[in-house]
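Every protein chain except one is present and positioned as in the full complex.
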Amino acid sequence: MSEIKNIAVLTSGGDSPGMNAAIRAVVRAGIYHGANMFGVRRGYDGLVNGEIIPMDAKSVANIIQRGGTILKTARSEEFKSIEGRTKAYENIKKLGINGLVVIGGDGTFTGASKFIEEFDIPIVGIPGTIDNDLAGTDFTIGYDTAINTVVDAVDKIRDTAESHDRLFVVEVMGRDSGLIALRSGISTGAEAVLIPELTVDYQAIMKRLDQTRKNKSSRIIIVAEGDNEGGLVVAEKIKESFPHYDVRVSILGHIQRGGKPSCMDRVLASRLGVASVEGLLEGRRGEMAGLICGQIHFTPFGKAIKHIDKINDNLTRIVEILSL
Amino acid sequence: MSEIKNIAVLTSGGDSPGMNAAIRAVVRAGIYHGANMFGVRRGYDGLVNGEIIPMDAKSVANIIQRGGTILKTARSEEFKSIEGRTKAYENIKKLGINGLVVIGGDGTFTGASKFIEEFDIPIVGIPGTIDNDLAGTDFTIGYDTAINTVVDAVDKIRDTAESHDRLFVVEVMGRDSGLIALRSGISTGAEAVLIPELTVDYQAIMKRLDQTRKNKSSRIIIVAEGDNEGGLVVAEKIKESFPHYDVRVSILGHIQRGGKPSCMDRVLASRLGVASVEGLLEGRRGEMAGLICGQIHFTPFGKAIKHIDKINDNLTRIVEILSL
Amino acid sequence: MSEIKNIAVLTSGGDSPGMNAAIRAVVRAGIYHGANMFGVRRGYDGLVNGEIIPMDAKSVANIIQRGGTILKTARSEEFKSIEGRTKAYENIKKLGINGLVVIGGDGTFTGASKFIEEFDIPIVGIPGTIDNDLAGTDFTIGYDTAINTVVDAVDKIRDTAESHDRLFVVEVMGRDSGLIALRSGISTGAEAVLIPELTVDYQAIMKRLDQTRKNKSSRIIIVAEGDNEGGLVVAEKIKESFPHYDVRVSILGHIQRGGKPSCMDRVLASRLGVASVEGLLEGRRGEMAGLICGQIHFTPFGKAIKHIDKINDNLTRIVEILSL
Partner (left out) sequence: MSEIKNIAVLTSGGDSPGMNAAIRAVVRAGIYHGANMFGVRRGYDGLVNGEIIPMDAKSVANIIQRGGTILKTARSEEFKSIEGRTKAYENIKKLGINGLVVIGGDGTFTGASKFIEEFDIPIVGIPGTIDNDLAGTDFTIGYDTAINTVVDAVDKIRDTAESHDRLFVVEVMGRDSGLIALRSGISTGAEAVLIPELTVDYQAIMKRLDQTRKNKSSRIIIVAEGDNEGGLVVAEKIKESFPHYDVRVSILGHIQRGGKPSCMDRVLASRLGVASVEGLLEGRRGEMAGLICGQIHFTPFGKAIKHIDKINDNLTRIVEILSL
């Protein structure tokens, strides 16, 4: 085993449901393996400013079911400068911290990579983001909860759409990735799903809307915010083609980030939390713990943050087949 | 008892959760009392176009828990004209329908009043709207579900607000009424609630935001859409006064209309459904069935639609006291 | 105004959703009115053992949405003896506490009454129990959440009942009161509701089950645990009369106590929390704050705990009419 005796954990970037479950798992796995555990508040900002607190098993009791992150999170400007990172290093050195677990997305791992390079700190990462846009793991922590939140919201909108024979354009999160849109689209029986990864074929959509008219009284079109048009523009185009449709737009926004984590996200966070600490103790650094086909895998940060295209052709086919 | 033997029910205006529970109660209460029951599709449009179907006890089985309305709803332009209403009258006359229960809000009851005046049709109303803006009933059907949907959404937003030390401005429904905003504001621990019934004292709000800074890491401000500013403008004003705040806006939109009705809305809908039919059979017409202090009351349409101010001073005081 | 400067709050008896919202309201209202606030842990046990902690506005931040009670609760044996109560008195005297808010049910108020009698302590009560079995308030804190939990569970059971053409007997909480059973029964379209307040007419139930056979594929019978038979016995009797029915029993149990409080319970808790403190400061003691028809009322403990029969005849009629 290693010489790592003092481990700190932080959450960084946008919050995602399950971050608390991951913090809990990291802290308890560390204690289980004999380490002293610390929590850093407000992500890298807390490292820079020395907001670092000791954590015991009880400090993470009864948080597995809570949304958000008890350690808080932030996007740190200071940590982007060498001065900031130097301060951060001095703070952890002072406390004897010689291992770090960072929970977040690509920005988090980019910062960690620099920090390792300059100060040779062992860091292992955990994928905590609702966007599911990292390589090296089938799912990121928070994604399953976010898509369930979207599905729950669109089910409600469908009630109104059905009652009024309306077409709703629903914009969901996903600046660079259509994964939230695609799975929630299948799950809500959406008539079309527009995502940044695929060019929109408006003519095909309009044709389909027209052909399926007799089977449907309501229609839902899901648009990822990263699609170059956005929900409002899509709605305008549909109105142009079908002026008699009653078209409405709903932008789901921030409700997608919060809430109780789903069972899947809690299990994922628990497994990756334990794996990250055990990886650290086994000498891993600069790697993200992920779950691929039910097995733990470690992926170098540089590879994890490359936005591989996870869009599954089969899923886009399913939307088309089922929106008859 | 009356000569009414054939009763039709319709839903009109914006859909609200619990409308199906009300339809079920009307149909079954009618059958219980020996009437033949009919359902009209798409509100008054269905009367005009003759979309009227017979309903039996089974036709309303297993719908009490469903959002929206199985009869669909619409805002009818045709019914606003005497020609439209004449067609409607002929359609119901043809089927021998001599009693009508209409579920909806002020537009619905205004239409019903005209119809009664011109054609002497017995009509009783049921308050089905999420806005709770009718006189003659403590609560309208759908209001309790809508405020729970808002509370659930704002709880999620609070997770993110807490994690990021942010201030969120959340815009909720309520064009003419701050009731959704006020109760959901109290329930989510909002730091301020802005409603159309009260002039906004920005200085007081800013002062309070400033004074409570040390107790709070996150803040929520609830704004009713009918407030003359709207969520985006309110956010801008706060940013002007507190440029260092991380301010975000969330407009909840259409999710507030749908979803499974709450227990309270189902009980209310069931009671008013039965009461409306029994009222009709006892000779009432041009009145809305409502529940005041747990007792059934009937209020003439003309009085029910007068937007009385239901804003309770005590509730606005509570927001202030509890947002310490 | 009064001389009360130091106020303590405690929760006692079975926990109910909204107790945290009430604690928050008591603490903040006290601070708002210039008092020093204390929290007592584990109900009267904490008074006896001196588990009393100072509370500020921040100590109750972000708890309004949480089930259970952060102060914990217990049924205290020691406080039932004069020795226990003497210890309790000495503990609060030591801290200068000269006002007490107790949140709970009839056991809580009975204890409070003795304590007042013996030591002349100003105490005001808040009704916190899922059973809604207190006089002096339309609803107790936690009741609305509990019935929504029941409704949510029975909706799930209905899915299975419908899929299998089954009859389910569902036992819900309510040892002395059928209020949970009655409202959840109406809300889930139950074919029958059995409650302790009314003698069961099995013949009538069996007749109804038989008559409505053609309209129904599934049936739900709700039984309050306090009904002298209990769910299992009821199920046996039905099987005797209808041996070919596929009858199942579900005892909902403890899930009915927990969970996020509903909007209604949060508003109620917030209002009664403020009212209890203001009542105390105005000189009230030995009274429970309640809400009747939207207005705050104070009722002496002795009267509040008398189990008045809140069973509304109209509600039992509704079950019969709607279970066609």
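Letters A, B and C name the chains as they come in the text, with residue numbers starting at 1 for each one.
To be clear about the criterion, contacts are C-beta pairs under 8 Å (C-beta built on N, C-alpha and C of every residue); 3 or more make two chains touch, one makes a residue touch a chain.
None of the values given here were measured: they were computed from a predicted structure.
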| item | value |
| --- | --- |
| Chains in view that touch the one left out, judged over the entire complex | A, C |
| Residue among C:G67, C:G99, C:P122 or C:G136 touching the omitted chain | C:G67 |
| Options A:N6, A:N36, A:N49 or A:S187, residue touching the unrepresented chain | A:S187 |
| Positions on chain C where the hidden chain makes contact | 11, 15, 17, 19, 42, 66-69, 72-74, 149, 153, 155-160, 162-165, 168, 217, 248, 250-255, 257-259 |
| Touch residues of chain A, complete complex, unshown partner | 24-25, 28-29, 31-32, 56-58, 61-62, 64-65, 138, 144, 147-148, 150-151, 155, 158, 162, 183-184, 186-189, 212, 214-216, 218, 260, 262-264, 266-267, 270-271, 274, 292-294, 296, 312, 314-315, 317-318, 321-322, 324 |
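What we mean here is this: only the chains that are shown with their structure count from here on.
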| item | value |
| --- | --- |
| Same vs different contact residues, chain A with chain B, by half of numbers used | same |
| For chain A placed onto chain C, the superposition rotation in degrees, Cα atoms, nearest 5 | 180 |
| Rounded Å distance between chain B and chain C, as computed from the means of their C-alpha atoms | 28 |
| Between chain C and chain A, distance of the C-alpha-averaged centres to the nearest whole Å | 39 |
| CA centroid of chain A to CA centroid of chain B, Å | 35 |
